[in-house]
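For this view, one protein chain was removed and the others were kept in their places.
Take a look at chain A:
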């Protein structure tokens, strides 16, 4: 038995793993025992990677569509044939409509510098990541306050004295290192307050659980700020030194009393006052968690801003036990890894098709784009036609709200190409499907893992590919060669790619031998809280009054708009994750499917009684966009105004036999409505009707 140190990809966290290999087959996957934050542990998804490797339902050969879109009629092709086909079509589109008519979307990944280079070299501004659908508004909130994106920030759970989670369901959306830190912190006496319209596993571990009316988080935050300012519970020195616009906030929250918030949120005023006082007693080692997935409501950017502002009031930004800015190689005087995007690439004058970075959507991050705008852009051809779409390890059909509309839009494309490891819904509607080797069969670009102690990790192939598949970085390179932009991809092999990244850093591949990672720092680095925090806002401060927002005509503190309850027989549709599955990608994995074969509709006991719905009964759920069926989970553990389901079920691709037609699709029910300031879709905006059938 041989062990290979690598990086997991059963979800996007990228935990370091040790893969046990025997005779070119994977026997077991454990966490990398050399990593002190992991020590051999693994989550169920990581463990089940072994089943993915040998899954007969993976994509095995390049496919070219022969029947109508979505008919499942394909012919197998050689790589040369499939890539020639794609390149020819892309050239046709480029000649007829211009390079900007080609768009590209992926889930951000280790090879994103390759994807971005491909699009720049091709001459199109329309690179998208899935980020807006996950946390675009959080990104904008952080940039508006600190100048940094959310990906530059993390939380110091291990040293925190009080952690307040607004629906951040740490124990079910598992991330190994954070879960370990949080479990140990709780063991050592850290207080946990959990706020959610639903009882989750995280709620069962909390010292205090507060069931909040869905959609009213901003009201709670305003009231918390009211108490904190009114009772002078904030960190005065910190606020004076680092906050711009405190007086304006003080004026603004004056009317948002705990009694007012009780009516809005259903949380008793005395609990709000008590939480504000308890949090303050722990400051600055207190975390008001700003959230992860931040695509719930149309006021999302303000919900996230309020949470970050609460931390600023506590003085917890860049404090041990609070929120910190991730440090990278440069902060330790070292050269960062080279990226392909460091090259001299063509300038692109055409604006983005989604309007990100233009007057239409001035504040969302143009580096990621606002991908849920894509269906409307394709359908309306406004501002210009988008005729080609390349998709790499992303399933926009299921990630962008309103499934039927997405289908209509993709139907209109001249070319839809998907690079993936199994049939996504998007792959199923594609013209060409290019099968990628899975993470156990391939290496990828080296990971630069920023943090208090930055480090480099490496994904190495553990076994040879099972089928006629290739790594994505090779697929893109081969496509680039055919489009006469191959010279921007100066590598032939994986080792070439790694050596390109490492050039000038003083490190070689040998430095990764033995452990699979390289640590760039011995001690954690916090900036000096009195004088050294390097905020990147124009003022160099935390901008409560935000130049980013105000200069674009948006208020820094919007008045609260009361959330109206749904009509009789209707509910707000909440969505979330389960510990067994990653987004839309693992529902067909045999052992994960066994853990959770379908999603259920959580519905409050009293509401279910009124509607004559019994536990386990199949019900119909419908919205303005579509309808589906799902089994009811009748429970007291959810707010009566809401129903809940796990994302990613109700699949329509027959090739995935284990999850085909199991449970209901949230995407089918959601309306494609966005927080236009933050950039996220409001995935929980929709009201649904639930009926016994």
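Going forward, a residue touches a chain if its C-beta (ideal position, glycine included) is under 8 Å from a C-beta of that chain, and two chains touch if they have at least 3 such contacts; residues count from 1.
Assume contacts and distances are computed from a predicted model.
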UniProt protein name of the chain not shown, from "Protein SCO1/2", "Cytochrome oxidase subunit I profile domain-containing protein", "Carbohydrate ABC transporter ATP-binding protein, CUT1 family" or "Fe-S-cluster-containing dehydrogenase component": "Fe-S-cluster-containing dehydrogenase component"
Residue in contact with the excluded chain [from A:580, A:619, A:653 or A:668]: A:580
Hidden partner chain, touching residue among A:114, A:134, A:206 or A:690: A:206
Residue of A:637, A:653, A:669 or A:688 touching the missing chain in the full complex: A:637
Touch residues of chain A, complete complex, unshown partner: 27-31, 40-44, 46-48, 50-51, 171-172, 174, 176, 179-180, 183, 187, 189, 199, 201, 203-209, 579-580, 590-595, 637
